[in-house]
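Note that one protein chain of the assembly has been removed; the remaining protein chains are unaltered in position.
A, B and C are the chain letters, set down in written order, and residue numbers restart from 1 in every chain.
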Amino acid sequence: MLKTNICGVEFQNPLMLAAGIMGSNASSMNWILKSGAGGVVSKSFSLNPHPGYVNPTTVAVEGGIINAIGLSNPGVENFKEELKKIEREDNVVIASIYGATPDEFSKLVEEVQEYVDMIELNISCPHAMDGYGASIGQSCDLSHTIVSASADASDVPIIAKLTPNVTDITEIAKTCEDAGADCLSLINTLGPGMKINIDVAKPVLSNKFGGMSGRAIKPIAVRNVYSVYEAVDIPLIGVGGIYTFEDVVEFIFAGARAVQIGTAIMDEGVDVFAKINEGLEKFMAEKGYNSIDEMVGIAHD
Amino acid sequence: MLKTNICGVEFQNPLMLAAGIMGSNASSMNWILKSGAGGVVSKSFSLNPHPGYVNPTTVAVEGGIINAIGLSNPGVENFKEELKKIEREDNVVIASIYGATPDEFSKLVEEVQEYVDMIELNISCPHAMDGYGASIGQSCDLSHTIVSASADASDVPIIAKLTPNVTDITEIAKTCEDAGADCLSLINTLGPGMKINIDVAKPVLSNKFGGMSGRAIKPIAVRNVYSVYEAVDIPLIGVGGIYTFEDVVEFIFAGARAVQIGTAIMDEGVDVFAKINEGLEKFMAEKGYNSIDEMVGIAHD
Amino acid sequence: MINEPKIVEITEIIEETPTIKTFKFNWDFEKLGRPNPGEFLMIWNFNNEKPMSISQINDNELAITVKNIGEFTSQLHDLEVGSQIGVRGSYGHGFDNSFKGKRIIAIGGGVGMAPVNAIASYLAKDNDVSVISAAQTKDELLFLDSLKDIGVNVYPCTDDGSFGFEGFATNCLEDLLEDATYDYAFVCGPEIMMKGIFEILEASEIPGQYSLERYMKCALGVCGQCCVDSEGWRICVEGPVFENDKINQITEFAKYRRDASGVKY
Partner (left out) sequence: MINEPKIVEITEIIEETPTIKTFKFNWDFEKLGRPNPGEFLMIWNFNNEKPMSISQINDNELAITVKNIGEFTSQLHDLEVGSQIGVRGSYGHGFDNSFKGKRIIAIGGGVGMAPVNAIASYLAKDNDVSVISAAQTKDELLFLDSLKDIGVNVYPCTDDGSFGFEGFATNCLEDLLEDATYDYAFVCGPEIMMKGIFEILEASEIPGQYSLERYMKCALGVCGQCCVDSEGWRICVEGPVFENDKINQITEFAKYRRDASGVKY
């Protein structure tokens, strides 16, 4: 009943782990899969190891957190070893990759595609170093170049992950579709935002700004999914502030075929996947929905 | 101690009512002033009466509300009668105006400037009709045209109110400064966002989307103020999710010379102004700040 | 209180009069809050959303009583048992319901009987409650039997004298006051009627509360649509119910109001 299909990839249920949350090694991703997720997206990684920003890299704000972890990762060589150890049977494994140039992206695609079912392009991290993350996803030109290079290099479906921090997300979405993205995921963290500690008159995060995630960003994520659904024909994955099955339903009704869950793990633990699946199944039974498919995008009617 | 000065206009304290919250007539604005605000910004009005969107026009979300009131207003002729009745002595009265063309803006400026101390241009409402609100403030060209026309027509300081829903707010901020804005206020509502009711699979707002306000948007508002402070030389007014004196201090440290308060009135009532002033004064005394001036922008050091 | 619409099913519809229907639905008091008489709800029929007083407060069940006067209310009248509506609230400063052992007079004109029914029912057990239920004509009289059943002294009153007292609610009140007096009054109806009642009660030194209506959008106290001259109070937060001393400060009372644009009429 909970099965969903994206670009021919079959998910046991529409829930997956969002990039950068706990997905730093095979062990934690296997744990998430055992806990009920239909798929996992890895922490975003790059060609070379990267330590990320100095702490503080996270701070709580009303309705969520802001973070500027800074895309720390052990580099593709090390990460490949992790990917190999993920339980792929019945589970969908997605590598999230980042870089600054088309070359870096296509190299990463080539390196990892045999170990994963899909590849997500992080062109949307709002606190990445200049030239990385949202610097790409905030420009149609750069998005086109990076998505094309990645799609050309890839045998597995390519997901472009979008930033909400643009004047018009549908423009970027259409560009990515044109460039060959098979799927879009949205949204990456919002803002970015800032928390200033007033006792010391300093921004808390060492990077000053950080992307906002958690419950508070859900309305904006839902609206972005809704808008992009009307703009493109490729499938969408919703992400942003999902804590409950009700949240998942909102995203599906807005047009998502699956969702990713991140910050909720902080508050609800890894049990959140099983809890949501249970609630979702009950909801569908009660309302008479037979499949996720039937539910996708019906808030547009 | 709480006095602040913006473009030569003296405020008894740095708190004012944000546009569109309760500011629909002279009576409510006088009440806000009596309750402790140093100034009031009127509901945004246009040349002709406008009924706004059909209800539902507001709905609660985590950390705030989303609204698409739709800029309802009784038109400048009626609104002038209200402006005349506001207690201006010792209080700062600001008219918020909106339109689609430079002509509409300059006419509005001419109509109302004798009754107010400053004029705020709403070029940032994220759910306005096409051509209005954020359609202007999301384009450097349109922002320049509208701000220039308004500044040219005006004898009182012009505040351009900015939308956070752009790829790069500093670009728009600099454009407004170049075009002759004397001051910037930021941010208007975020997103916009959407709430879908899952029992009926429909967006709740009749306009589907609505701008998000309230506690949850504060980190993003603070970051925008912080970024724009480094980009322009004109004074800034901070707005977005302010509920407590601590919030006000955050905005001032980020670079605001005054702040506007909106959605907090829903949760805290009009007493919020007096409560914040009291807390702010105590904080300043404890930390040894003698004036708002001393505090502006010090999180940049 | 809940600030996003909760979807409920209409469980019962009562055709009170040719133009007025009562709609009942379940409302989980523990989860959604237990409303007080005088508070109102925002009713969403998926085309529009408008304020309606609560006319009955039962155990985990509420009712609204709606007069068909325009597009929205006629759509509500088309609802059937089992139909869904969205409900948020309850909102507003309701009636003072703390009375015990008092002589209470409650006066409702037309569909203004909705909140009057709620407060009269609430107070009937512990007080001596009289209700003037006023309407233009016999067919439009509301809640006569149900109020009588719970021990309220009901004084029907019709403009045309087709049933009960002949004349306006004001005349009926004056009539009653010749033989009786009351400790406290509750009033809801057309503003011109409330104005007349207000003057009579003031003259008789009977304190009371009056329930007002203004155009509403947010019902949350933010949009400013419902603010009244000259204190600026919000009908959706400081109101809809006001004590008589406050009524005097509402200078627009029985004079003018504002439409959706804010234009006075």
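We take it that a residue touches a chain if its C-beta (ideal position, glycine included) is under 8 Å from a C-beta of that chain, and two chains touch if they have at least 3 such contacts.
Because the structure is a prediction, the values reported are computed rather than measured.
Asks: Of the chains that are displayed, which are in contact with the missing one across the whole complex?
Replies: A
Asks: Can you say which of A:L15, A:M29 or A:L47 touches the chain missing from this structure?
Replies: Spelled out, the listed residue whose C-beta touches the missing chain is A:M29.
Asks: Using the touch definition from the top, which of A:G241, A:G262 or A:G297 touches the missing chain?
Replies: Within the whole complex, the residue contacting the unshown chain is A:G262.
Asks: Considering the whole complex, not just the chains shown, which residues of subunit A touch the missing one?
Replies: The missing chain touches subunit A at positions 20-32, 43, 49-52, 54-61, 65, 67, 69, 72-75, 78, 195, 197, 199-200, 202, 204, 206, 262-263, 265-266, 269.
Heads up, the rule we're going with is that only the chains that are shown with their structure count from here on.
Asks: Comparing centres built from CA atoms, which chain ends up most distant from subunit A?
Replies: It is C whose centre lies farthest from that of subunit A.
Asks: Taking each chain's centre as the average of its Cα atoms, which chain lies closest to the overall Cα centroid?
Replies: B
Asks: How many angstrom between the C-alpha centroids of subunit C and subunit A?
Replies: Here subunit A and subunit C have centroids separated by 51 Å.
Asks: Round to the nearest whole Å and give the separation of the Cα centres of subunit A and subunit B.
Replies: 33
Asks: Which residue numbers or ranges of subunit B touch two or more of the other chains?
Replies: 61, 195, 202
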